[in-house]
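Only a single protein chain was left out; the remaining protein chains are all shown in position.
By letter and in written order, the chains are A, B, C and D; residue numbering begins at 1 in each of them.
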Amino acid sequence: MLNYTIRRLLLLIPLLFFISVMIFGILKLTPGDPAVVLLGERATEEALELTREKYALNSPFYVQYVKMMGNFFTGELKSIYYKENVIMVVLKKMIPTLELGLTALMLAIAVSIPAGIISSVKRNSIFDYTSMTTALFGISIPVFFTGILLIYLFAVKLKVLPASGYGGSMFTIEGLRHLVMPAFVLSFTMMASTTRITRSSMLDLLQEDYIRTARAKGVKENQVILKHAFKNALMPIATNVGNQIARLFAGAVLTETVFAWPGVGRLAVNAIFRRDEPLVFGCVLILSVIYVVVNLMVDLFYGIINPRIRYE
Amino acid sequence: MPLTVGLNHKKITNESGAPNNGHVRPADTTNLKNPLKTKIYKDFPTKCTDNDDLLLQIENLKTFFHTEDGLIRGCDGVSYSVKKGQTLAVVGESGSGKSVTAMSILKLIPDPPGKIAGGRILFKGNDLLSFTPDEMRKIRGNEIAMIFQEPMTSLNPVMTAGEQISESLILHRGFNKKEAMSNAVELLSLVGIPAPETRAGEYPHQLSGGMRQRVMIAIALACRPDLLIADEPTSALDVTIQAQILRLIKKLQKQFGMAVILITHDMGVVAETADMVAVMYCGRIVEYGTSHDIFFSPRHPYLKGLLRSVLNIDNEEDDLYIIEGNIPDPLNLPEGCPFEPRCPEKMDICTKQRPEPFFFGNVHYACCWLHA
Amino acid sequence: MNSQNNTEKVLSVRGLKVYFPVKKGIFKKTVGHVKAVDGVSFDIYRGKTLGLVGESGCGKTTVAKAIVKLVHAHEGEVICKGTDLLTAKPSKLRELRKHIQMIFQDPFSSLDPKMTVGNIIGEAVKFHRPDEDTEKLVLNYMEITGLRGEYYKRYPHEFSGGQRQRIGIARALATEPSIVVADEPVYALDVSVQAKALNLMKNLQQRLDLSYLFITHDLSVVKHISHQIAVMYLGSIVEIFNSKDLKNKTVHPYTRALISSIPSSTPGQKREEIILQGEIPSPMNAPPGCKFQTRCQYKTSICEKVKPELEPINSSSISSAQKSPLGASNLPPVQSHNSVSTMPNRNKHLQGNIPASELTHLVACHNWRSLPFNIDNLHFNIDKKAGNIAP
Amino acid sequence: MNNILKIKTFYLFIISALLLAVISPKAEIDYISYGIFALLTLIILLISLAIYRHKKINATTIIKGTGELVWRRLAKNRTATASMIILILLSFLAILAPFITPHDPLETDWGALSQGISSSHWLGTDDMGRDIFARNLFGIRVAMGIGVTAVVLNTLIGTLLGLLAGYYGGKTDNVIMRLLEIWNAIPFILLAIAVMAALGTGIGKLILIVSLSNLMAFARIIRGSVMTVREFDYVAAAKVIGIKDFHIIIRHIIPNCISPILVLASLSIGETILVIAGLSFLGLGIQPPMPSLGGMLSNGQQFLHENLLMSIVPGVTILLIVLSFNLFGDGVRDALDSRLES
Partner (left out) sequence: PCAEAKEKVLRIGMAKEPAKLNPVFIPGIYGEAVAGNIFDTLVSYKENASMPTPLLASKWEISEDGKEYTFHLREDVKFHNNEKLTAKDVKFTLEAIMDTANASPSKEFFEPVERIETDGDFIIKLHLKNPYAPLMLALGSHTAGIMPADHVKQVGMDAFDSHPVGTGPFIFVEWLPDERIVLKKNPGYFLAEPAIDKVIFRPIPKPEVMAAEIESGGIDIAQNLLPQDISRLEKEGNLNVMTIAGLGNSYLGFSYKKAPFSDPRFRKAVYHAVPFDAAIKGIWKGVGERSYSWIPDGVFPFDTEYMKSRALPHDKEKAEEYFNELKKEGILQDGFEFSIYTSQNPHRVKIATVVATELRKYGLKAKVESLEWGTLFPILKNDSGCYIMGWGSVPDPDRWTYKIFHSGSTMNFSKYELPEIDEALDLGRSLVSSKQRGEQYIKVMRKALGEDYIHIPLVFKSVTVVTGKNIEGFTPSPQDYFHLVTEKRNVTVN
């Protein structure tokens, strides 16, 4: 397990190198001039040239890359737009993103795993049909459509919730009020896929021979399900949830757009549109690193629940 | 030394009427003067069984599977009985319903598609089919235990061997975790696993096939059941390991006085271990008798063929005997005798009517019109 | 039918070694090898069957796979038609492939479920005999293996295990091989179906003059089909003997234990019981010296140090063996008479000078002479006729 | 009866071919109609094949190919059948759009802005006086066309990578999977935006980027099943016969990995359509004046008060398409489920 962990960690280094090269490559392929964006519509050619000089936009690509990487690691890579250290910019935006994402995730897990388990146990019952239909809708309905409908209903018609925006920390009333709709919309999709995964893996596992063994031992039915089957089902569920967590850091661009939520997703999108090259680079790199690291953690978590890996 | 564990259990449950874990055995409350019993004996084939020794009696058991393609009669009117401490071997080709019958006893048939469609399973005189799930649960692993065919997949991969053994002890004996675990270790050494303390902490994938099967046996024996159902416990194992496991079961059976239902398709194993033998074909018992009857005076053409086609090292024949044809499709069984299409001695009646048991002596019977 | 006295070797295996690297650690370095096959030598004669028995994991399948080049052999030679398969050029190899075919253990996974029976059998025909009428040939092979012609367009899942195994056999035969390697072909079958398959294989052997390498762990099966039996333990052959000698004349303690563990066929029959304790050790860290020592009740100090080599058991060898008990060369060199060219002797222990006719019974055990059960079994009057056939 | 069915499907086939010939010059985006047409034809062919097979089975009852088995299961699954019918219907609606509605989806009518349901505009008009129903039909055409094309591409690329990685293993496997991991690590939406920003918008680019989105999932699953299939004895048997790797892959590996590929492909069509709609919603997908459901929805969001139809119609349509594809995918999965096989 230790070896495994170390090996995976070592593998991160080349992985990150290639990721950074790729991001940089895409960045440089992108037409558009950061200087123009920076200076706006009234900028003179002279001023543009100066700005390009200032941000080294005219030097050869590899020089730019090395410089960018160097700056990134020394914490000197500054966003053109925010004029602040890229890492700090991203971290600040991470707070609303995490508030939204984690709330949604908690909600999703709290609902979907029990629902999935019950559906699998009470297969073909009313409950099963209802939850599976809901889940099917969950994966089929575009988040922006749900978002629009909710805004229409709760903000426009009923006027009980704010239409959009970030209301401050989620531990304040206002913050919470702002969080409700986007968190629900986001969690709906997560819920749907987790419920489906839970149900299908539980259904698979309930067919296993060792479940029959447990029953033959006289283990109580709920113990059979929770202790014997669910413990094994944790692995596919962990993959699914892990993937969602990893994606969650990248923000839910669509949800954030619909609800004007100031998260990492919109930060990255705006950075791309604004041609804020350092920020795009730093932001995407950080997000990719987080993605890779979270995936690694999921794999390690696998190791904890799956003795086969633990004792490798 | 390890034996004391098992013996203690027996004492707790059998002698002090109300066991300390508070659960009352159905057998204790309902005695053998069950009104149903006389009726059973009337048409049950094993006419002259000594009643008091009777542990399990299956009568006309029917288990059907309602599949997409149609109805499969997994076991179709099976009757047999097991006496205390006896070994009943159930033999037959693959798909003949051996496992289905065994699983029906514990009511472990997957539903859907399976359903027990009729018959009676009397265990110590009580019909298991009338038991509630909760009552059934108390029987399972406690009074009737089962060992499954596949040692590779029958153990939970995320629980240690020790945990899996101690689970039933905690359930049925009310042990706490520590007691259960130390008992589990003793059970492991009882089934002949070296270094049981370390093995108890290991996960199934760390154990070899033989060891897993031993762990399965340990699980089954944990509560010292009265009846052990072993469903092809050795067919996935090597010859040498096979012999070890069979010997172990025999040894433990003697020690604990268990009855064993041994399901197998290996006539050699039957010859070595069985007191009684039931030969199944297409969900039915075609011949039933003592081991001696079966081997030395087989009556049913299927059994005769089977015995002739068995390979063994004493057999010097060049060409092996072959039962022609294949087993029929379980979806559309022939109307009459299911063996009729392959039978070398078939008669007109065989196609039309299902044969009834014909007795040769007290217990030995065969379902074949030849002996009508 | 060929003559009874045919001693033509169709396949010679010499010093075959297959090691699988074991990788561990952060950089997945090779820390050791699973010595799945560790120096195996035998011959297969035309029209005869060599049975290979042994416990699970002893390397039987690996031997088979190495012979047909499904796994890479570390060392050794596999000579067929005068060419070493292991070093043959790809073009030559393709030519040779049709002489050695394989039948697999699992009748369910060995047939492509997406292909019809006709295609499965026809694939080989098309590949090796592209000019001939595929359908006709396929139907011919189906008939030989007892499959009805109307099965031609059916899919494997419509068949029972026994029928599937016939399809597998038909496929193997379709290249007109001289050697068929059968890896536990009847393992997954029911008793009565097993008998059918075995009869079929025997029948085919006689009709087509095939040679089999028949792998199994069931001694009663192997006894029935083989002319000669090789017992394998942990990657090495511990004993090779004539199948008629199985019951009474085997010498190695492991062979004896295997035989005694077979359940008797009738109730109440007493049999000698030598139940082996423990399980086969991992091939990764097999003990030095005799590999069987961990389970052998007759172990002596020499067993821990020196690896026993196969040595013949017969009157002539007894005397020579007594003179120089160990290290004697055991297997004869490959004869050059049947188009097998003399090959470079890469492995020392392969050198030797025992004529083929004397090859009857070989054992790899230091103490076989002193084992208790050998006292009455050891009759050195080898049946000349059988000895000549070499099974 | 069977004869009639057979003839019917045959004519259905001919008619749709004719229809295509008639429509294609009219259709603005030819390859989309071709894409849809291909899909439709494929479905119809499948149906006719199934009927044909079914007929044969009725005759002999024994011959059962796996394909037929799957089809039978699929046909038995009522929700899957319903979704299939809906999809076929939608495809027909999309293909026949110019005949179904007299309105040009692009035609603006400044005299009839943002109207409700009426006899001339079945679902009303949008803020520029364009007929919502017509736009919706053309939107379906675009969504399904692009979705299916992208998934087909995605499947092809993913399958190829997965095949190579799974069959050859070792270094090949390592390189491919590492590269995919890198590709996968970059959040897709950002990647899409960056690439679209880099290459400009357009249907071709949209298809390209979307078809590269799900590579990891495909490659991983296919690699897994190839690795399983690779170990089966029938592959060994083919090797023993001497058949070359390429032919083994073509003849044995691919046909036996087709189920997970099909399942994944049919399940990911819905997802892909959602992604495309999402990109259009962000203004990055299909460019106006070409109607797109995501774009309509994003536009409709501005008119929630005035004309709810403008968001409800495209929203519900997306939902319907994706839902049908998902149901169909579920059906395919159940039908191909190996646990139920044989």
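What we mean here is this: contacts are C-beta pairs under 8 Å (C-beta built on N, C-alpha and C of every residue); 3 or more make two chains touch, one makes a residue touch a chain.
Here the structure is a predicted model, which is why all the values come from computation and not from measurement.
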Discussion item. Counting the whole assembly, list the visible chains that the omitted chain makes contact with.
Written reply: A, D
Discussion item. Among A:Ile139, A:Leu267 or A:Val292, exactly one should touch the missing chain; which is it?
Written reply: A:Leu267
Practice prompt. Would you indicate which residue among A:Leu77, A:Ile151, A:Ala229 or A:Leu285 is in contact with the undisplayed chain?
Written response: A:Ile151
Response to the item:
For subunit A, residues touching the missing partner are 31-34, 36-48, 50-51, 81-84, 89, 92-93, 96, 151, 155-156, 159, 161-166, 257, 260, 262, 266-267, 270, 273-275
Worksheet item: Hey, which subunit D residues sit against the chain that's not shown?
Response: 106-108, 110-111, 113-114, 127-129, 197, 200-201, 283, 287-290, 299, 301-306
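By definition in this document, only the chains that are shown with their structure count from here on.
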Fill in: Computed distance of Cα centres, subunit D from subunit C, in Å
53
Response to the item:
subunit A to subunit D, mean C-alpha position gap in Å, rounds to 26
Practice prompt. Going through subunit C residue by residue, note those that touch at least 2 other chains and give them in order.
Written response: none
Item to complete: Going through subunit A residue by residue, note those that touch at least 2 other chains and give them in order.
Response: 207
Fill in: Footprint of subunit C on subunit B - complex, ascending
93-94, 194, 208-211, 238-244, 246-247, 265-272, 274, 291-292, 295-296, 305-306, 309-315, 318-323, 326-327
Item to complete: Can you check the complex and tell me which residues of subunit A touch subunit D?
Response: 14-15, 18-19, 22-23, 26-27, 29-32, 136-137, 139-145, 148-149, 151-152, 156, 204, 207, 247, 250, 253-254, 257, 265, 268-269, 272-273, 280, 284, 287-288, 291-292
Item to complete: Provide the residue numbers of subunit C that touch subunit B in the complex, in ascending order.
Response: 55-56, 160-163, 190-192, 194-196, 198-199, 202, 217-221, 223-224, 246-247, 257-259, 261-269, 275-276, 278-280
